[in-house]
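Below you will find the structure I want to go over with you.
A single protein chain has been omitted; all remaining protein chains appear in their positions.
Chain nomenclature is as follows: A and B, assigned in order of appearance, with residue numbering initiated at 1 for each chain independently.
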Amino acid sequence: MSVLETRWHGRGGMGTVTSTELLARAAISQGIYSQSFPSFGPERRGAPVQAFLRISDEPIRIRTNVYEPDMVIIVDPLLMQTQDMTVGLKPGGKILINTTKSLEEMKKRFDNWQVAVVNAKKIALETIKLPITNTALMGAFVKFTGAVELSFVEEQIKERFGSKAGGNLEAMYRAIEEVQIG
Amino acid sequence: MAKELTWEDISRGGIIDEPGNFKVNRTGDWRTLRPEVDREKCNSCGLCWLHCPDGAIDVKEDKFEINYYYCKGCGICVKMCAKKCITLVEEEE
Partner (left out) sequence: MGKRVALEASIAAAEAVKMVDCDFVSAYPITPQTHIPEMISEMVANGELNAACLTVESEHSAMSSCLGAAATGCRTFTATAGQGLELMHEAVWIASAHRYPIVMAVCNRAMSAPLSVWGDHSDVMSVRDVGWIQIFTNNAQEVFDLTVWAFRCGEDPRVLLPVMVNLDGFTLSHVTESLLLPDEKEVKEFLPPLQLPNALHPDKPTTHGAFGLPNIYSEMRIAQEIHLRKSKEFIIETLNEFGDKFGRYYKPVETYKAEGKKTLLMTMGSFSETAKIIIDELEAAGESVGLVYPRLWRPFPFEELYAAVKDADNLIVFDRSISYGGQGGPLASEVKSALYGKEKAPKVASIVGGLGGRDVSVEQFRQIIEKGKEIAENGSEELYETVGIRGTVSGIRG
């Protein structure tokens, strides 16, 4: 009975917390178990935030923050300059990065772990016309981990974004196509 | 009365379900000064009744009478009387 523990690094207003929530909802409607919560604090836009997502086939009993994630998702690559994103990341764990840099470069930088890159910002600007990368990253996440079935994630995006679902779904599909997994 | 109630007698949440049950309390006993009306001068304007904070002035057939069972002797009626026909006198023992 293993729990996939993931930690997402972004800035307030980028939809980091929403990603984890929608993925949790998708997992739960799929019939498996999930827990999502933000790193708590007086929230404000622009401030670095972390969000946590756990997915498991069995009920999840642990209720602490995620200290030893199996996977880290970097929503805002600029955060890499000031923080060590890999704190606690299990050896051999996964890192998914929203970046304009190449897979090779990122693999060199994070050589202890399995790396995937996707230019989510470009995808977002071209699909939803906003630099909000969360739905693109959700697609990349599904491709990279297979932890949740795509159809359930689609459902959540449709429900959450209503009339704006179209662009967001496109972002998700494009990220699935374009994510490069090392 | 309260002295006789046991804890078992207490109503739920101490709610008093008999409205106005304070009316047995003879607040007139609290007086040291007593308002007296000069009936000759009184024109039944009703200002005393209107301003009595305790509702201790009764209306009896267009006449306004002080209810000494309740009147605490605050003197507001004396102040408000249009005819200045009420005076405060010392309560006798």
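Note that in this section a residue touches a chain if its C-beta (ideal position, glycine included) is under 8 Å from a C-beta of that chain, and two chains touch if they have at least 3 such contacts.
The structure displayed is predicted, hence computed values, not measured ones.
Taking the entire complex into account, which one of A:G31, A:G146 or A:G162 touches the absent chain?
Touching the chain that is not displayed is residue A:G31.
What residue numbers in subunit A mark contact with the hidden partner chain?
20-21, 24-25, 27-29, 31, 33-38, 40-42, 60-65, 67
Take the complete complex as the reference. Which residues in subunit B touch the chain that isn't displayed?
Residues touching the hidden chain, for subunit B, are 2-3, 5-17, 19-21.
The working rule: only the chains that are shown with their structure count from here on.
Between subunit A and subunit B, what's the gap in Å when you average each chain's C-alpha atoms?
The separation of the two C-alpha centroids amounts to 76 Å.
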